[in-house]
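This is the structure I have questions about; it appears just below.
Note that one protein chain of the assembly has been removed; the remaining protein chains are unaltered in position.
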Amino acid sequence: MSDMLRGTVLFGIMAVLIVGTGFVQSWNSALLILNMGLVSAVMALGVNLQWGFAGLFNVGVMGFVALGGLATVLVSMPPVGAAWSAGAGRLFLALALAVAVMAAAILLWKRLRRGLRGWVVAALLVAGFFAFRAVFDPAVALIEAVDPAATGYLGGLGLPVVLAWPVGGLLAAGVAWLIGKTALGLRSDYLAIATLGIAEIIIAVIKNEDWLARGVKNVNGLPRPLPYEIDLQNDPGFVETAAGLGLDATTASTLYVKLGYGVMFTLVLVLLLVLAQLALKSPWGRMMRAIRDNETSARAMGKDVTRRHLQIFVLGSAICGIAGAMMTTLDGQLTPGTYQPLRYTFLIWVMVIVGGSGNNFGAVLGGFLIWFLWVQVEPIGQWLMYHVTYGMADGSWLKGHLLDSVQHMRLLTMGVILLLVLRFSPRGLLPER
Amino acid sequence: MIRVENLHRHFGGFRAVDGASLTIDKGSITGLIGPNGAGKTTLFNVIAGVLEPTSGHVFMDGEDITGMPPHVLFHKGLLRTFQIAHEFSSMTCRENLMMVPGDQSGETLWNAWFGRGRIAQEEAALLKQADEVLDFLTISHLKDEKAGNLSGGQKKLLELGRTMMVDAKIVFLDEVGAGVNRTLLNTIGDAIQRLNVERGYTFCMIEHDMDFIGRLCDPVIVMAEGHVLAEGSIAEIKANEAVIEAYLGTGLKNKEAVS
Amino acid sequence: ASHSSEAKIGVILGFTGPIESLTPMMADSAELALKEVNDSGMFLDGVTLTPVRADSTCVDAAAATAGAERLVTTDGVVAIMGADCSGVTGAVLSNVAVPNGIPMVSPSATSPGLSTAEDNGLFFRTAPSDARQGEVLSGILADKGITSVAVTYTNNDYGKGLSDSFISNFEASGGTVTLNTPHEDNKADYSAEIGALASAGGDLLVVLGYSDSGGKGMIQAALDTGAFDTFMLGDGMYGDALVAELGGDMEGSFGAVPWSEGAGADAFKTVTDAAGINGESSFTRESYDAAALIALAMMAGGEATSTAVKDNLLAVANGPGEEILPGELGKALQILKDGGEIDYVGATNVELIGPGEAAGSYRYYTITNGAFETVDFR
Amino acid sequence: MGEPYLIGEAMTGGYGKGADILHACTIAVERGEIAVIVGPNGAGKSTAMKAVFGMLDLRSGHVRLDGRDITKLSPQDRVAQGMGFVPQTHNIFGSMTVEENLEMGAFIRRDDFRGTLAQVYDLFPILKDKRHQAAGELSGGQRQQVAVGRALMTQPKVLMLDEPTAGVSPIVMDELFDRIIEVARSGISILMVEQNARQALEIADKGYVLVQGANAFTGTGKDLLENPDVRRSFLGG
């Protein structure tokens, strides 16, 4: 029961922090933090599923988040007709060829005897690679030549952007399945570096394959599931309603849109949280914890560890994919250059660990708290520095120097708070029992 | 039941199991003894699918089970315990036992989400069974203690308890007795006998306590340096010169001096 | 609303993260312009412009948005000078600036994609247009009679856009690019890129990157291995530090940087030197201009509001009117006060075209005796 | 007769913030004698050993070595005072070779320990064969031998062994007991927990039966062996 109490109190404090932001700063800021907090919580839930439930050290979160983002472009942007007619056929032929070569390689690997197969498969792969490039490169050149400054890619399917969320999940799941099939045999930090590498590979592909989503040239202006603020501001009905509530049109419209996102994200989070919680509190969850504790023993007790690992790896990654799609929708743009491990992998890990791994509510709390801090350490840091230098003589060299570097208080403060939180609850704020 | 044919398992150049051939008869309680490092545990690990054999075959009821993974063997009715206890340390004793039975419907996600009613029923039955086993092992007061906090001997008991959660055809016990209080061990011996007689389990156990082996096992197989040294009833084994020299010894030299 | 005695201007730049080594100077330059306006005592019946900084992180769109949201909804800034990297700029623009009607003037976001972004007339940039610079660079090569070059660009929208534009111009004029390869900034090692470029060959290496980051790394590696000894530098590569460090080895290399013919850039140097600010770093000039434009637009509109900036920025940036150089903001304010017209030239010869992008002139320089030497302006 | 060489007196305590495991439990051993602790699983035998070695915070009670109160000393200081301990589990360095394990036993010794090393190899010949193998790759019984060997390397004044014979073959167990007797005769006190209780009590000068963290029976080894209650309840008849 005291666990329950602790949880309630901590979530209460979190709510106070966000509402407090509303009062002290602005409701727009508060809602924005809440929305990204919701997205972060979903990501943390995904990582917690993998680490907290099954002990899989996945440090490739960034890759799956990016795949979710990619899905948003592929689903919601309008197709670029010219590019399709220019080289799409050839491109898909090339991709089909690649798949065929891979399939053949796998088949050969399974069929052939040990001694020879390495060389045969390698030869096939190299030959296949060059054949693929021969078909692929011209197609890419054709597509990328179509108005490179504005398009230069195939575009998407022009479907409603919300569809991208499940699609992002599926895309991430598909890639996770492929990875899981090969890499899940690795343990602890070795799995970590493998997934980290795979995430880097995914980002490299998104960055450099311009035909897919414009690469580093970014895709701006993704469609939204909600009306634009400007349109609301120009809608007399809306302005009137806002005035009725005592709000000016600008504030009302921005709040309206943010609340809209908040509601949608909350629905997703609650749904996933319920599913995760049901799963944890079931024989399935027990089996997963057993596998996490001792794989050898779990195997001897008849549990198919490999399959379970794959299952949970795919599920967790799918959740990260969904979150990634949600986030890209919120941003309204896909900018591959922004995917950095620190922000999209390690920060999520911090959320899970600080929240309390193995505990879904902990992960969610961590998601909110760490995001809140990530945003608020900037003013906190400035405030701190202001007070540190308060006593110093005006115009002194040190004071000037410190005030100049005040922006570096941001990460420093983050570090200090992180250490403080972990100091007082080394197993996370809401530990797993 | 189990037939091992010319089995080898090498670690680098070292031959831990070196051409062992033996059979375990259905319905028997077979003892497996031998000096430290004779390859007994390694043999178990190969049979149970934890280690791949370097060469040789293992048959179970005539089926070649060489190299099958442990979880498949489990579902074929082959269970084993570990010499160094492999508890699930962050789970409670009760959970340690409840997770054992295979084919729990709650072990699929679909049921975990949408079949809560059925799960609840199964769980109730499992809980009861687990509590009975804990009771039998005299550790029922530790039901909700994390298994990682148990004493050395208690962990071994838990290890044994897991084999009592399911209907197995054959159970491999790797030194369940080491570190277990002798009085309790006798009770465990009785239980093994009962399972053997009433439920038809076959047992194969490694043990260094000759009294225990003597009371339960027939036949007894002696391993040394990776292969079978001798096989027979306990009386034959105890009389075997080679076994005495390699394994049993002749008692304390200094004993008189003390008392 | 010009009765309040203070108006806040947001300065959103990546103070932490990949371009953290550039941003302090950029912010200083922007704030220098604001200070100049305040010190002139001529701004809108004594309104003071106060800069408020926020960290765009350059790469974390969500954090940048949150920072901008705080500036706009909490601190109540009326205009934003920033952001820097295109990704975060786009996010801040569509999620904060447009919904709240706050104008943004970015000194360094060059992504062509931003031109077409739904900006409601609120987005401006003093950063040069990639299209124009590509033309200029290719023109310089044509004049020199160089027809075969290797190209490396920093792997972001700036580098990619610039290299696209340069290559299409260069190839159209009959040149060949032996290899066009990106480099990532702040990475440990550039031997691989240099290896490939050296194999491809070419008369010189065109470096479209940042002078204190990957671009410098590439040049260093090329010099060390003897892969290339002449370089053509894009605008991001202009900086004293580069020459100071690589010194004699850079002799004979050349490049282009947005520059106002005549006194503009020199005036900027005078102003920054006087203020003790390093104005030679990348995008400092653009930053100064961005901030100055915001202030001048307010003056022209007669009030320190977002609308004033949005409506008057193009007018003060482009002619007709008296030409204004850095350090002459006081004079400009006076003219505007008197109802006259100005044409802000600034440090980079600002000329905003179409949807508010810079199309200034470029200074073609060579490096001679360890210093930048102007050849001509284009 | 004065005070015993090593005594843990009226020790009460448990793990962390959990309930008390030991309840005023007293364990003592005289110089050059062998004391054996027996009892059911979970009685607190290992806990008592750890308490004597300072790996547990005592809520009350004292530990005295040679008349000095060492209750507050840290385990590594106790090692320096001449105490050696073989825990029941995790008692080897798995990733280090057998020889390195033994060397670590002699870590605090500054003298030449090659003689002791030879003695240990003498006692456990199998270890000599495997001296360059990682200890983690050994069989259960071999590990146990390494563990005991490591403690012998310390050349302690008191040697504390927690179930040293668990998992070792009869012949090695006999050797081990023989050796323990020898060691004791050389003036070193031995305190050990045993489940092979009958063999152990036969060589013991003193025996303790622990039940639920408290002393249930205490006597000479012979006394306990002859006590029918003890035999039935704790020694397996």
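Order as written gives the chain letters A, B, C and D; numbering starts at 1 within each chain.
The rule is short, and it goes like this: a contact is a pair of C-beta atoms (placed from the backbone, for glycine too) under 8 Å apart; a residue touches a chain by one contact, two chains touch by 3 or more.
Definition applied: contacts and distances are computed from a predicted model.
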{"item": "Hidden chain of the complex, named as in its UniProt record, picked from \"Amino acid/amide ABC transporter membrane protein 1, HAAT family\", \"ATP phosphoribosyltransferase regulatory subunit\", \"Cation:proton antiporter\" or \"MrpA C-terminal/MbhD domain-containing protein\"", "value": "\"Amino acid/amide ABC transporter membrane protein 1, HAAT family\""}
{"item": "Among the chains presented, those that the missing one touches", "value": "A, C, D"}
{"item": "Among D:P4, D:G44, D:P87 or D:P170, residue touching the chain not depicted", "value": "D:P87"}
{"item": "Positions on chain A contacted by the hidden chain, ascending", "value": "51, 57, 182-183, 185-190, 192-194, 196-198, 200-201, 204-205, 207-208, 341, 346, 349-350, 353-354, 357, 401-402, 405, 408-409, 411-412, 414-416, 418-419, 422-423, 426-427"}
{"item": "Touching residues (missing chain, whole complex) on chain C", "value": "17-18, 20-21, 24, 155, 179, 181-184, 186-189, 191-196, 198-201, 212-213, 216-217, 220-221, 224-227, 241, 245"}
{"item": "Those residues of chain D which, in the complete complex, touch the missing chain", "value": "53, 55, 74-76, 79-80, 84-85, 87, 90-96, 100, 103-105, 107-108, 150, 154"}
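Methods note: only the chains that are shown with their structure count from here on.
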{"item": "Most centrally placed chain, judged by C-alpha centres", "value": "A"}
{"item": "Chain centre separation (chain A, chain D; CA means) in Å", "value": "54"}
{"item": "Sequence positions of chain B contacting 2 or more other chains", "value": "none"}
{"item": "Topology of the chain contact graph, where touching chains are joined (line, ring, star, complete, other)", "value": "line"}
{"item": "Pairwise chain contacts under the document criterion", "value": "A-B, A-C, B-D"}
{"item": "Touching residues on chain D, where the partner in the complex is chain B", "value": "15, 18, 39-42, 45-47, 88-89, 126, 137-142, 144-145, 162-163, 166-175, 177-178, 181-182, 185, 195-199, 202-203, 222, 232-237"}
{"item": "Complex contacts: residues of chain B adjacent to chain A", "value": "48, 50, 69-71, 74-75, 79-80, 82, 86-91, 95-96, 98-100, 102, 104-109, 111-113, 116, 119, 122-123, 162"}
{"item": "Of chain A, residues touching chain B in the complex", "value": "275, 278-279, 282-287, 289-290, 292-294, 296-305, 311, 315, 432"}
